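Can you read through this structure? Questions will come right after.
All protein chains but one are shown at their positions in the complex.
Going by the order they are written in, the chains are A, B and C; count residues from 1 in each one.
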Amino acid sequence: MTLKTEPVTINLGPQHPSTHGVFRFRVTFDGEQIADIEPIFGYLHRGSEKLAEERTYAQVVTLTDRMDYVSSMLSNQAYILAVEKLCGIEPSPRGVWLRMIAAELQRIASHMVAIGFLLQDLGTWGTPLTYAMRERESVLEMFEMLCGARITNSYLRPGGVFMDAPVEFLPVLDSFLSALPHRIDELESYLTGNEIIFARTKGVAVLKPEIAINASLTGPMIRASGIDWDLRHRDPYDYYDRVSFKRPLHRAGDNFARYWVRMQEMRECITIIRQCVEQMEPGPVRPSHDDVPYLLRPPVGDAYVAIEGSKGELGFYLVSDGGISPYRCHVRAPSFINLTLLREMLIGTLMGDLFVSFGSVDLNMGEVDR
Amino acid sequence: MQGQGLLKGLGVTMKNFVRPVHTVQYPDRKVGLLGAAKRAGVSPFRFFADNPREGLKALLFIATVPERVQQAPRFRGNEFTWYEDRCTGCASCAKYCPLGIIKIVTHPGGIDVQEGESYAIDVFDIDIGRCMFCGLCVEACPYDALHMGSQFERGNYVRNDLVIDIEQLRSNLKRPSSWFRPQFEERKFDPFKGETVDDHYKAGRHEQPSPDELKERWVDGRK
Amino acid sequence: MSETILDSSLFRNVYCYVAGGSEGCVSHGYSEGFLPAGYEWLAFAITAAVLAILFIQGALGGVLALIWGERRILARFQNRVGPNRWGPFGSLTSVADAIKTMFKEDIVPDQADRFLFNLAPVIMVVPVLMVFAVIPIGVGTLVADLNIGLLFVIAITSASGLAIAMAAWSSANRIAIFSGLRAVALLVSYEIPMALSLLGVLMITGTLSMTGTIEAQDVPFIIVQPLGFLVFFLAALAEMSRTPFDLTEAESELAAGHLNDYSSMKFGVLFLAEWAATVAGAMIIATVFLSGWRGFSPIPSHIWFVGKVVAVIFLIIWIRATWPRLRIDQVLSLAWKGLFELTMINLIVTAILTAAMADREADGSLFSAGELWIMAAVNWAVFFPSVYLIGKLLASKPYEDDSSEPQELYPVATEEKAFEGAAD
Partner (left out) sequence: MTQSWSGEKLAQAIEAFAAGATVTSNATDVWLEPSRIREVCQGLRDRPEFKFDLLSGVTVVDYIDHFEMVYHLTSLPMNARAVIKAKCGWGREEPTVPSVTPVWRGAELQEREVWDLMGVRFEGHPNHKRIVLWEGFPGHPLRKDFATYDQSLVPVENAN
């Protein structure tokens, strides 16, 4: 006797515990196996690009905070670099070092979130998540010292940062940097050798490098597939050419590789921050208001600047018509573009792998929908 | 050996089990007799004798002591600190607000202590309900008249109550945040120590114009 | 009837207080009761009702304590405080939750099968509560010392699969149906290693009765039967649908699985049944493998039993706080390819040992402590290689090249080179 089966279509989301925001999958299951999947999003669309067209260049910084709200420093950085390129502003060295420190701290925080929620999707009842959040908390506290806010920082300004770090910042940073490797070791001894995690993530949702690069994936996604492409190394912006760091690579291209790459990248962030602190010298953190006024009027033209965000290549494309606000502000959002291959990654896997693979992409709905 | 990673994981969680708690209970924390007495600064017996009711609660571990997190002095908070004497009504803050939630109505004829004549302010509304505390208004203020506040507890039942009007701005406790105010940082001013800065002279200026500059700006520039 | 039942001192005390004059009670030294002779059936009914209420309330209290304890312990594992507002150390939080749950609106989905939808919580909770009847929680403190106690437990707990499938099917929710199907697959698979792992114990004790099992444990069976304990513990975790086998209500996949559409006290009952199953499972493990209420003398037997149960529950919570969830195919392959083989090894080894040492056809006596230690030594010698072997067979293969060396597959520019397209 053969049993007659038929595929079932289920909407997972928008209200689902592990959709990392407001996201909807329309999945067709054949038993437990995924036969077809269609991502549906836009629930968080706020029209940031349109809003940017009606704000001055200084005010748009606050919008970039809210695009990728777990790595807002990096969004700020990408936007500020685009404005600097558009206006031809020469940034102050101390400001650049400070924003590199802030960006790397933010990268640690963002990767912590990614790892924590990936493990949460694996069903650990929040234990790695709380450990990861605990480390992120230290970063956020430092952000509060730097700029008075924890998530929506708005710390960076064209030409540097808005204000020098307070005197008590560097000691706190130093103690954090010396404590963090032990915490990462602890997390790694907890997670990386864990047989269940290995069984759950290995060989699932494998991305071949050729396919990944053709689909414009960037960041940890392709470094996990064995492509040594890190914009900090290949196209150094700010002063990344003055620091040395390793680029962790994994060749498997599966969920475990993506987890592993993020884990190792956090260690590299520590070395980068240490080098920044060493090379930082006293001085102004932003050019004077005569050089960079509040109300910027860039010359007519356009500029595209991409940085290595925590999730991939984060680019801002600004078009100026000579006015006080951008004529067009386009964001090349890595979370959004990393979703391209979701269907290919997931078809044929089981239901349990769905959210794990989704979590390993590490996306942020604020950035996907913008 | 298989299973080693699993056992290691158990070890890590057990290590965290005996670690001190990382979270902070806000706004208060449940304590026992020892904790309550320590907070009150007396011996447990004294505490019990002084206040048997609280002491009984403390014995059951249901006495509460207030608790809050250490905040940074730069914390961009609620209840803007505004020095009316210093405000010239230029409305820079309103212009720089990305959301346009600051409303200023002025009429000519006010007197500014620092720079001579200015506008008198009739209306100064800040819609805190829509404010995102980016601090650009503070950054834009040329006379250091507006400062970010340091509080965050402003729950309300009615949305309209979230609009801070000029009366509230005058009467608010003046505990300015040191966001974009380097003069506070140099003085190591911490708004969370309970200290207030009521006088605008004490608040200082972060870019104090020299008398020559003032003369040039206000006398020579107007000829 | 009364002869076997009166062995339970708990039952005897109540029953003989009501009907003291009956012959069974007289032989136990009771003289007089409330009821005249001839009303033993009434006395029996009263006693049964009293005991049922007592045990159910006890179980519910245990569940509330467990929910509170689990939240506190889990919080401590995660460096948090956990519920601490309501009552000392938050101990009244579960009570408050229960009251809140009762006052929630009772929603039945429009397309649900009302009858089954309402029936499922009952089917879920009754068997779990029935398990408590056969567990001795102290010397003589049990409702019924069934001579088929272990069999009863295994039989009655299988009903929870039916209940979950029923709840899932009747709520007409596609996500819930996944949960129901998973529950059935899981429970059917894990019944087998669970029952087989008890066979080893059974061969040693020669009885299915719970008290008999405890009395046979001069050495706790966790030492004598390590494989049996491992398999039974994992299978019990699966039966209770606890981490790492909590597929039925996998929070990150199925939201709450079969509980999705339940609200109010129906949800409360389902929830309670799950937690009561955890308590019951821990009690069975404590009874069968940790020598139940046995301990050394100044501490009363009830305390020993509760202590062992709490230890088992702590282990369960510890595992829940630490390990991720397995996938459905891995769970099933663990049952069929791992645990089943382990039980078979255990069974064969135990059978050989009992046959070699058995001299009880004649008198039916139990194994002495010395014999148990010999068995334990052999069993531990078998334990490590077999677990290693099965682990090796089941484990996923490691990467051939796990190194972080930048060994590119994809061509990426390595050094700076000017190309003809560069801007002048």
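Some observations on this one:
Just so we're on the same page, a contact is a pair of C-beta atoms (placed from the backbone, for glycine too) under 8 Å apart; a residue touches a chain by one contact, two chains touch by 3 or more.
Not measured: the values here are computed from a predicted model.
Note on the undisplayed chain: of the listed residues A:Y69, A:F169, A:Y239 or A:Y304, the one touching it is A:Y304. Touch with the chain that is not drawn comes from one residue among A:S92, A:T218 or A:S325, which is A:T218. Residue A:V319 is the one among A:A35, A:V319 or A:I347 that touches the chain not shown.
Within the complete assembly, residues 40-42, 45, 47, 49-50, 211, 213-218, 227, 229, 231, 234-236, 241, 302, 304, 306, 313, 315, 317, 319, 327-328, 330, 332, 336-337, 339-341, 369 of chain A touch the chain that is not shown.
The rule is simple: only the chains that are shown with their structure count from here on.
Contacts between chains leave no pair untouched here, as each chain touches all the others.
Distance between chain A and chain B, defined via averaged C-alpha coordinates, is recorded as 30 Å. Our note on geometry: chain A versus chain C, Cα centroid distance of 43 Å, whole angstroms.
Computed centre separation for the pair chain B/chain C is 53 angstrom, with centres defined by C-alpha atoms. Taken residue by residue, chain C touches two or more other chains at 77-80, 321-323, 395, whereas all remaining positions touch fewer. Multi-chain contact residues of chain B (touching two or more other chains) are listed as 2-3, 6, 9, 12-13, 16, 22. Contacts from chain A toward chain B in the complex involve residues 55-56, 58-63, 65, 127, 131, 134, 137, 141, 144-149, 152, 154, 162-164, 166-167, 186, 189-198, 294. Interface of chain B with chain A (complex): residues 2-6, 8-9, 12-13, 15-16, 22, 71-76, 96, 98, 132-136, 139-140, 148, 177, 179-180, 182, 185. Across the interface of their complex, chain B is touched by residues 73, 76-81, 84-85, 87-89, 318-319, 321-323, 387-388, 391-392, 394-395 of chain C.
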